[in-house]
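As you look at this complex, bear in mind that one protein chain is not there, while each of the others sits in place.
Up next, subunit A:
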Amino acid sequence: MRTTEILRLAQPSARRFAPGALLGLLSALCAVGLLATSAYLITRAAEMPPILYLNMAIVGVRAFALGRAGFRYADRLASHDAAFRTLATLRVGIYERLVPIAPDGLAGTRRGDLLTRLTADVDELQNLPLRVVQPLLISGAVAATSVATVWILLPSAGIALLVALVLAALVGTAANSLIAARSERSIAPLRGAFADEVLDTVVNLDVLTAFDATAERLAAVERADARLTRAVLSSAAGTGVATGILSLLAGAASVAGLLVGIPALGSSGLDGPVLAIIALVPIAVFEVMSSVPLALSALRQVRSSAERIGSAVPEIVPPEIPLDRPGAGSNTVDASNAVIELRDVSASWPQESSPAIRGIDLTVSPGDRILVTGSSGSGKTTLAHVLVRFLEFEGSYRLGGVDVRSLPLAEVRRTIGLSEQIPYLFDESIRQNLLFARDDASDDDLIAVLERVGLTEWVEQRGGLDARVGERGVLVSGGQSQRIALARALLADFPVLVLDEPTANVDPGRADALLRDLLSASADPDGRRAVVIISHLPVPAELITGRLHLG
């Protein structure tokens, strides 16, 4: 994904963004107006005019005071609301880019990085409208307005203020970039690396403890922490320099106002109140401008987050990952005649030079039960991924007599289900972990399917369907998570079911029973569902109708 595309997703639409920006601008102008009018009021009052002349200024002072606070409150609500609304679009936008390439196009994405990338980085992008675009726009507008006003009062003072502001923008930005840009760009990756170390330590705590390796591991975490801290500190020196320079120029603008204002006093209509305005307005303008260096830092951090999201999501889908063909939209498979025919099929994984399987011939007819065997690394899982179209292939693959490439991917996956080798269990209740396979299933349906895979007792012990299965099935053993996965697949009622190592972690005494259960469960009333079982375990011959050996 391109960085600009991600940044576009993060920036609210003009219509959503405008209210907050306008309110913010009004608030900032009120702040400058408050100081200018107060200064005018006091110096003019010192000339002891009739009070009538000051009424306007008195009203102005009060109005600006109220306006500054009121507009600011409204601005913050409006702009935060807009940013949050955009966050939903952003998350979904990035998620939708992940969907077509998952899972095999995403392989190699490091876990810890995934965590920071997709939560921290996406959240960081929220700062684009809030901390970058809006402050920059407002500062620019306030600076322009103030320069114009002072220019009208005394052109040379206007020039002095303009020069100070331009210098502030240039010098502040340059100092900030020179010192901080490098380290800031490296902060986000270092933060990712650090999160990796922490996650590795926390997740593998049992292994580290059993091997007395926690101390050396903590030392590694501290080293990563120290690298991150160094980067953060050198970035702070940069922001500090920029802040200092801004303050210096703010003071210089006031001093310059005095230097050009004092000689002009008395001539060309310049009186005391105007001198006060010329000397004091820079203070208020620069207070508004102080958000500029912060905005530039925020911009860099936002950019590097966007870049990292971009590198996680390949811009072009690798050729090994199948995509829906235009025009395949409406083709369907006759569920009652879902025959699979593979002829001379080869397939490879993205970024791997040699194919994982080659020259595969396989026919699966309704009612078949095919056992696929082979040593580890012989491509059994690759075959399963080709069948459900996670991976692209060469050769011929027909489903129900139709070239599978002319079918929508979703249609293939409605026809052929896969129970994965490492089933993913969601950090939710047992019910939710089943329901997403068929959301109109009643509790009775769920209990029936749990019975079929032999989990009735287990679910009762946990306290029923509402019990949580725990993160990555922490509280669930390998055998049980396989059974839950099988229950899901049975609920979804696929005409063809691919079981990738269903008995990998089930004890042999139960494995046979489970295989029998599965195969009898797969026998729908007219006995037409086909099952492909991938297994490195021997399977009783009477349970299968055919074999395919790989490797």
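One rule holds for everything that comes next: contacts are C-beta pairs under 8 Å (C-beta built on N, C-alpha and C of every residue); 3 or more make two chains touch, one makes a residue touch a chain; residues count from 1.
To be clear about the criterion, contacts and distances are computed from a predicted model.
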Protein name as given in UniProt for the chain not displayed, "Isoquinoline 1-oxidoreductase, alpha subunit", "Radical SAM-linked protein", "ATP-binding cassette, subfamily C, CydD" or "Planctomycete cytochrome C": "ATP-binding cassette, subfamily C, CydD"
Contacting the left-out chain in the complete assembly, out of A:Ala18, A:Met56, A:Ala69 or A:Val166: A:Ala69
Of A:Gly244, A:Pro319, A:Gly401 or A:Gly464, the residue in touch with the unshown chain: A:Gly244
Touching residue (missing chain; options A:Leu22, A:Val198, A:Val402 or A:Leu465): A:Val198
